[in-house]
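Removed: one protein chain of the complex. Kept in place: all other protein chains.
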Amino acid sequence: MRKLVILSLLLVLGYFLLNTFAGAEFGKDRKVLANYYLEKSPSELQVANTVTAIVVNFRGFDTLGEVTVLFLAATGMGTILLRRRSKHTGLNPMRTSPEASKIVQAAGKLLFPAIMILGAYVFIHGHLTPGGGFQGGAIIATGFLLLLISYRQFKVEHKYVTWIESLAGLTFVSIGLLGIVLGPHNSFLENFLNVGTLNELTSGGVIALVYIAVGFKVAAELTGILDTLVNIRETGDID
Amino acid sequence: MNQLLTYSVYGTAILVMMIGIYAMLTKKNLIKIVIGMSILDSGFNLLLIALGYIKGGTAPIFSPAVEGKDVIMVDPIPQALVLTAIVIGFGVTAVALSLVIRLYRKHNTIKIDEIKTLRW
Partner (left out) sequence: MVANPILYIALPLFTAFLVPLLAKLWKPLVRIVPGLVLAYLAIMSIVLMQQVGPDKPIITMIAGWKAPWGINLVFTSFSGFIASLISILAFFIWLYSFKFKKVEFDDAQKYFILFMLLTAGSIGVVLTGDIFNMFVFVEITSLSAYALTAFYKGRDGAEAAFKFLLIGAFSSIMLLLGISILYAYTGTLNMAQLAMLMPQVPMKAKVVSFLLFFVALGIEAEMFPLNGWAPDAYSQAPGPIAASFAGILAKAGIYALIRVSYTIFDLGNDGGFDLLLVMGLITMVVSELVAMRQENLRRMLAYSSMGQMGLIMIAFGLGTKEGIYAGLFIMFNHAVIKSLLFLASAYLVYYTSRKKISDLDGFGKLLPVTSLLFGLGAFAIVGLPPFSGFWSKLSLLVATADSHMEFVLATILAVSVIEIIYYFRVLGRLYFRKANKEIKVRKPTWNSTVSMIVLAIVIIGVGLHPDFITGLLHNAAADLADKAGYIQKIIPDLFSQTLN
């Protein structure tokens, strides 16, 4: 009965949503802001990937917010899960699955450096090709996930994670603040470096630098979150 | 034809969202509720990306391949917004899962109706 009520409510909600969105035709050109971005991104910023220009420059403030959300998620998980004065037993007793086979372990070790390089490539070339800091960071985190899955003993040192995430975050905000001092319009996150020429690795000015910082931050943050979920440092009940 | 395409594309995305809400409202298992939340997020991301599509458009990247050619590019803004939405959705899911872990530790169950303090 309850399910029927919910279903009918969802039907009504879905109908109204569909009707509203259908009014805005699929595939229609509705670019008001977008045309400006598509024009300025290759000309003024010399960034080939317009999405990156938007994410890091035009709407860079959102990205700072996103990075903060990830930071908050990691901090929040620490608050929610870590137990005070916990004895670090090393192994999580809840991980009862048997050790991964030799093949998986060897393959994991073999793949790990390749994944790191791919991730770094993706975030370094964020302004030229599809991808960027978030995507690259996520790729790097999957490398650590692979190790966490194949080796039960594997632990990420939270000390290093903290350092990397803090330094990367500080770099991001500092570049932003430098924009106030050095940028032509004295505004936050503004580009103050030479933008170079389109489609070269050194193009884009601070955009490339910010995306690298984001890449490091996301990688550290996601790895930390994965490790927190896999190796919760407590046993038995909370309190 | 375009009308049909409009309804089917947006309809699919909205259907995915509705499945997510349905799971959030009816499932008893906390993990399944979190999965419902994720489905809801994905459905929305699909919808937003579809909004940015422009007929015959290519990726908004000025690579050497499109240099000098007159190409239509899709709207890049929804793509940037989806990136933000994905990351935020990820953060919320991570916090939700850690809360589930803590609830499991405390009550030894992830059935929502066996945890009295979770009732409204």
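Chains here go by letter, A and B, matching the order in which they are written, and residues are numbered from 1 within each.
Here, a residue touches a chain if its C-beta (ideal position, glycine included) is under 8 Å from a C-beta of that chain, and two chains touch if they have at least 3 such contacts.
All of these numbers come straight from a predicted model, not from anything done at the bench.
S.K.: Kindly state which of the options A:27, A:78 or A:196 is in contact with the chain not pictured.
M.R.: Candidates A:27, A:78 or A:196; residue touching the omitted chain: A:78.
S.K.: From the listed residues A:58, A:123, A:144 or A:211, report the one that touches the chain absent from this view.
M.R.: With A:58, A:123, A:144 or A:211 as choices, the missing chain is touched by A:58.
S.K.: Check each of A:124, A:147 or A:189 against the chain that is not shown and name the one that touches it.
M.R.: Answering carefully, the residue with contact to the hidden chain is A:189.
S.K.: Which residues does chain B use to touch the chain missing from this display?
M.R.: Here the touching residues of chain B are 17, 21, 24, 30, 33, 37, 40-41, 44, 47-48, 51, 77-78, 81, 84-85, 88, 91-92, 95-96, 99-100, 102-103, 106, 115, 117-118, 120.
S.K.: Could I get the residues of chain A that touch the absent chain, sorted low to high?
M.R.: Within chain A, the residues that touch the unshown chain are 16-17, 19-21, 23-24, 30-34, 36-37, 40, 57-62, 64-66, 68-69, 71-73, 75-80, 82-84, 162-163, 165-167, 169-170, 173-174, 176-177, 179-180, 183-185, 187-191, 238-239.
The definition used in the following text is that only the chains that are shown with their structure count from here on.
S.K.: When the centre of a chain is set as the mean of its C-alpha atoms, what distance in Å lies between chain A and chain B?
M.R.: Their C-alpha centroids are separated by 16 Å.
S.K.: Report the residues of chain A in contact with chain B in the complex, numbered from low to high.
M.R.: 2-3, 6-7, 10-11, 13-14, 17-18, 21-22, 24-31, 33-34, 37-38, 41-42, 48-51, 54-55, 59, 62-63, 65-66, 69-70, 72-74, 76-77, 80-81, 128-130, 134, 198-199, 225, 228-229, 232, 234, 236-239
S.K.: Within the complex, which stretch of chain B touches chain A?
M.R.: 2-3, 5-7, 9-11, 14-15, 17-18, 21-22, 25-26, 47, 50-51, 53-55, 59-64, 72-73, 75-77, 79-80, 83-84, 86-88, 90-92, 94-95, 97-99, 101-102, 105-106
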